[in-house]
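Not every chain of the complex is shown here; the ones you see sit where they belong.
Just so it is clear, A and B label the chains in written order, and each chain counts residues from 1 on its own.
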């Protein structure tokens, strides 16, 4: 601002004032008109806010896209080595399926253009997305394809969540078919209710800034349904005993955690949806700070909780999941809370992660990477706490959103998982599972030269 | 700046001059003049489009720079563990050599300032690049060093391609000498023909948006020449048998694939070369979307093709290369195709990758990471299909560009590889190759604590 005033003064000093003194000639009139028109053209043509908004989507989308690598590393690090190549490949292929399906039907279903009840289900919205004329400014104030790209990487995130939970005992083809339905239909319908201006938004003033419920819980519910229907890995539970199956590559899991943390600044920050004004970029920046504080809270709370529960021993994978739990918790409302409140919201998420893991084991729900605690449980927590800091949301409205999403995703996911189970089958044979999916389905190994103990 | 003046003139023409003809008071005149001058200063000084354009180069260049890490991970994952440290180090050092040489001669050779026949070869263009005065706007409409940075990471990409193909059996020094010639001379000359406004651009209207031919095929031809002259890894081919030498760390290869995918948005998107207007940022965004769709097509086509060819078994490394093949295929024209067409162009690339690998083996050309199919074959495919969607290009012109690049790169590369072979030698001794380059040339091991089977 000081700079701007400085320029103003300099500008005034430099201005050819001498030209404008008489009472006065046409030339001067012309000059004013010319200069005004040129300025209007320059301001309009440089499209500063339009470019700034589009950059937000592109850069945000870019690092959310990179979260696919984060999920891949986290999951490849937390499965046993005999499934690590398959898990890596699944993450590459699921990202591809998600991109394809979101183009074919997903985007148009999720953003139907006008909001009606169950707008996401209207058959008129099916069909591939097209960005339209590149030479004109879009009415939305940003480049259409930048928005498509940004929304597409969100749907891929939902799909990545599922792959971690059901790792090590699902065949690749049924998994990808489920991914196709999730990204072509399930997620888009849920998103349409809120971000498409539909039922939850218009009737319940449901508030989910960047998708604690819409993205993370949707992925989490689909993962939970899958884990129950597919069943646990063979040997995981014998009677009341839980047999630990430790991850094969913890440094890769740490890398995955950092990549997810990195990408989350785009996930939450770019969900401000605009960056062309001071108020918008101030908000984007505050979201960056709050997002980081929530992850910090999640890590430190998970650390302290594991130290208390496990008598001084820390658990690296729970601490990594604490970061993710903290991040999911702040995703529903990363702007309104103060930084201190963001730490607390994230910290509760971190605690929830640590206490949920044994709970799942009690029910013999085998979640290989801990995605259900981090994405589903923390997604619910983050969504339900929004009204504390955002007066535009109500606890009732939030509860309706959480419940409706849960019911819908569980029902449709169950139908798909059961249909797959009773047709092409979802599990590999006992021998294949024992041998590992790398050799069974890929014909190679993740680490062929490192002997297993 | 030229653009700004253009707008000025257009603005003047369009201005409703008729409205401004009467006489007025001094105070108000002064006020108008002051405010106009301040606005002109603010609009000119804030340099919105200039900054937006430079940001495109900087951010795009940044993630293309990170592709060096992607190549490093892909290659370290696909070599045997006894060469993984060397392969990692090669990628760090080749990036350094490329940056140095492109500064010393490369940039000025590639972008000679004015276009003449064989402009890239004119001795007047030799010499280190210098960015000039930082305090003034460059005529190009972007910060000079942002362009240098962006172009530099392109040349490093070409060099990275070579290192993967000739891995595991080339000594470090001759490899780096070849890299120096490639980045100081070979690539710059090729680039000058098109992006420097030279022969291919002015005579043939050759069209290669982001470098399917200029970057990827150039790297691919150099790699192919190297693979033939250096020969296969010892033990790879015995009679008609091809002995598989599986990669030692598939999760790292997956990480490399994701990093390359991530960086490619900069590679193609920032090749729009401007982002300061709505039309430009619309185009950059569409390129992001199309680039992703081509990778999607490449992955899914490679997946289906391997499933069909190998009776249901999938090949993770071919699928990773399918992503790269799809990305290379769209690189020559990532803007003109529809998203559906982008899927198809990428899908053909994915199929080409899968079918080319056994073909190379038939000729006993040992391409360790599969760079020749992904970068050379798909680079040719991507270049040749440009006229289908871009009416400014012709099949004849494209063919001339592909052929001229191939002939030039193969001839010069052959001279260099042979010169190295008959002077300092390119291959390690049989024992060193057997022992692995890590211990032979580095005196350490990539994974000293993990026993080899």
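Here is the rule we go by: contacts are C-beta pairs under 8 Å (C-beta built on N, C-alpha and C of every residue); 3 or more make two chains touch, one makes a residue touch a chain.
All values reported here derive from a predicted model rather than from experimental measurement.
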Exercise for the section: Assuming 2 chains are placed, give the number of copies in the entire complex as this structure defines it. Expected result: 3
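Going forward, only the chains that are shown with their structure count from here on.
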Fill in the blank from the handout: In whole angstrom, the CA-centroid distance of subunit A from subunit B equals 29
Problem - Complex interface listing, subunit A residues touching subunit B - result: 4, 7-8, 10-12, 14-17, 19-21, 23-24, 26, 29-30, 32-43, 45-48, 50-51, 54-55, 57-59, 61-62, 65-66, 68-69, 72-73, 76-77, 84-89, 91-93, 96-97, 99-100, 103, 128-131, 134-138, 143-146, 148-149, 152, 172, 249, 252, 255, 438, 441-451
Handout entry: Residues of subunit B defined as touching subunit A within the complex
Key = 4, 7-8, 10-12, 14-17, 19-21, 23-24, 26, 29-30, 32-34, 36-43, 45-46, 48-49, 52, 55, 59, 63, 80-81, 246-251, 253-255, 257-259, 261-262, 265, 269, 275-279, 281-286, 288-289, 292-293, 295-296, 299-300, 303, 310, 313-317, 319-320, 323, 338-340, 343, 447, 450-453
